[in-house]
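All protein chains but one are shown at their positions in the complex.
Letters A, B and C name the chains as they come in the text, with residue numbers starting at 1 for each one.
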Amino acid sequence: MSRTAKILSLLFIAFWVLTAFVPALIAPADPLAINPSQAFQAPSGAHIFGTDESGRDVFTRVIHGAGDSLYIGLAATALGMGLALVLGTAAALAPRWLDEVILRVLEALYSVPSLLMALLIIAFTGPGVGPAIVAVGLSTAPGYARLVRSQIRTLKNSEMLEAATVLGRGTWRKVRNHLVPNALQPLLALVTLGIGQAVIWAAALSFLGLGTPPPAPEWGAMLSAGRTYLHLAWWLSFFPGLAIVVVAAGATLIGRALGGKVKAI
Amino acid sequence: MKLLAWLGRKVGGALVVLWLVATAIFIGVRLIPGDPAEAIMGGPGSQASAEALANARSEYGLDLPIVSQYFLFLAKLIRLDFGTSYSFKDPVLQIMGEVLPPTINLALMALAVAWLLALLLALLAMRANKFGQLLGNAVEIVAAAVPHFWLGAVLIMLFSSMLGWLPAVANGTAAGLVLPVLTLALPLAGFLTQLMRDSLNTAMGSQFALAARARGESRLTVFRRHGLRHAALPALGLTGWAFSSLLSGAVVVEAIFARPGLGRSLLSAVLARDIPMVTGIALFSALVYIVVMALTEAIERLIDPAGAES
Amino acid sequence: MNPLLAVENLCVSFAGQHAVDAVSFELNAGECLALVGESGSGKSVTARSLLGLSGGRVSAEKLVVCQEDALTLTEPAWQKIRGSSVVMILQDALMALDPLRPVGREIEDVLKEHGTLNRAARSTKVLEALASVDLPDPERRMKQRSTQLSGGMRQRVLIAQALIGDPQIVIADEATTALDSRLAALVLKQLAALKDEGRAVLMISHDLAQVAQLADRIAVMRSGKIVESGTTEQILNHPQHEYTRTLLRAIPSGVPRFAPLSTKAITSEPRQLPPTDPDATPALVVENLSKSFSRHPAVIEAGFVLPRGSTLGLVGESGSGKTTTARMILGLERPDAGSVTLLGERFAPHGEAARRNLRENIGAIYQNPLGSFDPRYSVGQILTDALSAGRSKRGSGYKDQVARLLEQVELDPDLSGRNPRELSGGQRQRLAIARALAPEPQVLVLDEPVSALDVSIQATVLDLLDRLQQETETSYLFISHDLSVIEHMSDLVAVMYQGRIVEQGSTAEVFGDPQHEYTRSLLTAMPRLR
Partner (left out) sequence: MRRNQRATRLFTGALALPLAAALIAGCSSTNDPAASKDAEPVAGGTLVYASGDAEPSCLDPHVGGNYPQALVASQFMESLFTKDAEGKIIPWLAEKTEVSTDGLTRTITVRDGITFHDGTKLTSEAIKANIEHLQNPNTASSTGYLAVGKVDRIKLVDELTAELKLSAPDNALLESLSMPWTAIQSPQGLKRDQAANCAAPAGTGPFKVESWDRQQAVNLVRYEDYVSPAADAERASATSYLDGITWRFIPEAASRYAALQSGEVDVIDNPQPDTISTAADNGLGHLDAPRPGASNRLELNSSKAPFDDVRVREAFMHSVDVNSGINSLYFNTAKRSYSLLSSVEPLGISDESKFTTDATKANELLDAAGWTQRDSEGYRVKDGKRLTLKFPVSTNQSVPAEQSLFEQMQAAAKPVGFEIKIELLDLSSWYGALAKHEYDLVSAPYTKVGPSVLRILFHSDSTVPAPSGYFANNAQVKDPKLDRLLVDAEQTNDETERAELYKQAQQIVLDGYYVMPLYDQQNHFLYSKNVHGMGQTTAVSSPIYYNVFLDK
């Protein structure tokens, strides 16, 4: 990863972490404060992203919404990746027949469109932040599990591990010293790619009215609420959507810079 | 004979997968709170009397013990009898017949457009200078990061409300298809391009590309005869996943552009706890995924007989 | 008549760095010039610049290719002469042919670019070309892809591809390097035929022995310059430049056992290993070892004995089963039948846990060592890990042991902080040897240890192995397809062909008086300098 790429990625991550944890630093106003008389102001000096149907400042809400959206994105990816690590590693290290069984299960989960799986989970748990995390996490897990499995299988059959066998290393020491550390780096890249997609998924659920409850300024919810005033106030949907694209694109860039190869997410 | 063995394995695998999906849905949907009988009578708000709820339960076999319900369910599936949809009162198979074609049609066109765009972008990236490469790279990554629902809304705003070139809503004409297909195709194209560009670069920098140049072929001919094939291979492998992601995207796009299709019935079926419909849709999309995977694998074996075995 | 190829003061630079610096040479019809040099010497860049494909910034006083002034050629003009008047044969046929297209189509491309024949005429011409390089069953092979052909057949396709355009100049860029000796001999014969037909042949190689068979004149290149050039006879027998001499010395064929190949070897006169005690338990006993993969046999009843402190050379072409045998001996592959006894104790087939403590007696060296190192470990950490049997990689307690090991393999101790990726091929192989020797094994299995190295580097590594064997009395199982290396390094030799050991005995017996007809064909194909 070239030096400039490293600096840019760190800046990008620092900005969004700051925004997520201390939004007041960048947007001091209260994202929930309503001011009906100021409703539907176009982007201007006072309100760079304009105001929404209740007169709330869209810029403030986008900044404060970062915490909600990134929280869901990170938590969902962690859940999805955690599950994938367990399933993928098990499949890769297991004897042939167990590998075949897990592969078939993954194939089955993988063949059902992830949104259908998310909807089934939401129907079971009801809408909200927690269920959105579980839904996005579970529906992306099969994709990750397949990648983890292939990653660990290539490592398992690598010359490096054979050399370690010849040097007399036991299975446990080979896994701890060589297999896991070398599997982590590409997986880390995959995780960053995953975060971008997870933020989009969470927003999609809010778009369908199944994600974060009002009045939280989660990007997907804002975008979904904004689309009914599309003709009158395009900025209500445009800027939260832009924030999603910036985060997702940024995450992909950093993921690729970390060496993550684009595979099926 | 080898083909028969491959086909046998494929069908066997497919049946196992479909069985797993059916079982998962059978269990999953029953975990959803709310009384299925109510769903039959039109949702919990219905004023259906206790007696009406009872005969709905018996008619749909919901009063049988769970295990026999499961085997009854499997037996009917084998005879391709998906049961009757609670909300539409019509056989699921018939509804799927009406609802599946437009979605598959939309997904196929989106896939084709995504492929064309990806190849074009990969070719441009190959010929472009340093700045062109960077620009191409950025376009890919942003395209892959755009959520369908935002893109759809922006496209409607731009091309229909402001410019008025294209209809906002599907009206059966070709023009009505442009925006929905673009909304689905652009993010996928961004994804495929990143894939194709990597494999294209390796192919164009390879020894056999040098050998081809040494035979007097121009860069473009080398791309046409060698680069294209190598660029397409990995993207082909992803088509199965791409197709199922298009089905997910269809839920949103069909709502925004008011197009009939699997997507819309999917969401309504889940929210209305319409168990037969949900099972039908899940199995159909799983079947579509498996068929697409088998097709792409067959094409892959054509292009790269050696590679397929590894 | 003026030369087909005339180069004066050719310079090729990449971002300011001069890869080729003021090179001049000429080549006439019916003549073969060899550009000899090691990797990084600029010989390949020079060859590619003759086709305008060097990729760098080219400048020259004169660059005439087939009577055309190459300096003024436009790209379309270049395309007209590439493949028709001047052709290039690349090193590895597997890489030079597109795995996704039928080989026949790849040959036909030449005719499409430079001819006006219709489809039918073109395919008959392709068939003729394939027949002329005596490729068996051309109709069927034409439609197959390169991955479905054997090494020999692929090489014949490459040559057919070169011939079909009826070129005046043929550039062979390392065309024989990756080949087994018998196949290399075949290619050299065909290149000779091209020369006799009046074509000009430019041969690029790093192997003086092979080049000597064909070249009329030789130019020796080093870091972008031609250090010496002259007739083959002059270069071989009266080398002027020091570098040429080191190249000649480094060629192992005909050099007696333990005689040093590189000037840097510490001891000068060849030393003999004390005769092995016949009734001591042998280091390694292999009895009718067999293994087949999904029904086709790779190794059939292979058996041999490796006495203590000596070297057994296992030689055979690629695909003869030597690597599978090595993997079974190292316990990385379960044998279908037969057994391996290490220092009197059963080693294979055996439960992995049970044989783990025996593993310290046997080490392994691979062809490209980088793959066998954990990419995250530095040189010091790799050795510490080996010394501490995996318990730690940063233990300070092992600092001086690491330094001693590095010195033992003639590596500079302050390399220990570097990552193997930053080392040269030779240095990496020395690190691999150091790691293998850390647990002081009795037996070392070396699978093609030097095939990927340049001749001069190969010489230093072989000398190191000799020295280490004399110091530690480790027995070597030395596996290679290169007969001259085997002859120089081995006390005993076993010849493998299609999974079977067809002949074995002392090096003198096998090389002097070969019994098996396959061994004889191997030896005739072996390039001999001395």
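Note that in this section a residue touches a chain if its C-beta (ideal position, glycine included) is under 8 Å from a C-beta of that chain, and two chains touch if they have at least 3 such contacts.
For clarity, every value in this text was computed on a predicted model and none was experimentally measured.
Listed by label, the shown chains that the missing chain touches in the whole complex are A, B.
Per the touch definition above, the residue from A:47, A:64, A:227 or A:256 contacting the chain not shown is A:227.
Looking at B:153, B:212, B:232 or B:250, the residue that reaches the missing chain in the full complex is B:153. When the full complex is taken into account, the listed residue touching the unshown chain is B:50, out of B:50, B:67, B:80 or B:174. Considering the full assembly, B:169 is the residue among B:66, B:138 or B:169 that touches the omitted chain.
The chain not shown here touches subunit B at positions 33-34, 38-39, 41-53, 55-56, 87-90, 95, 98-99, 153, 156-157, 160-161, 164, 167-169, 171, 255-258, 260-261, 264-265, 267-268, 271-273. Mapped onto subunit A, the interface with the missing chain covers residues 32-34, 36-37, 39-40, 53-55, 126-128, 208-210, 213-215, 225, 227-232.
Basically, only the chains that are shown with their structure count from here on.
A straight line joining the Cα centres of subunit A and subunit C is 49 Å long.
With each centre defined as the average position of its C-alpha atoms, the distance from subunit A to subunit B rounds to 21 Å.
Among all residues of subunit C, none touch two or more other chains.
Multi-chain contact residues, meaning those touching two or more other chains, do not occur anywhere in subunit B.
Residues 206-208, 210-218, 221, 225-226, 229-230, 233, 303-307 of subunit B are the ones that touch subunit C when the two sit in their complex.
On the subunit C side of its complex with subunit A, the touching residues are 330-332, 352-353, 356-357, 359-360, 362-364, 366, 371-376, 385-386, 389-390, 393, 435, 439. Against subunit B, in their complex, subunit C makes its touches with residues 51, 53, 75-76, 79-84, 87-88, 90-92, 95-101, 106, 109-110, 113-114, 145, 147-148, 161, 165.
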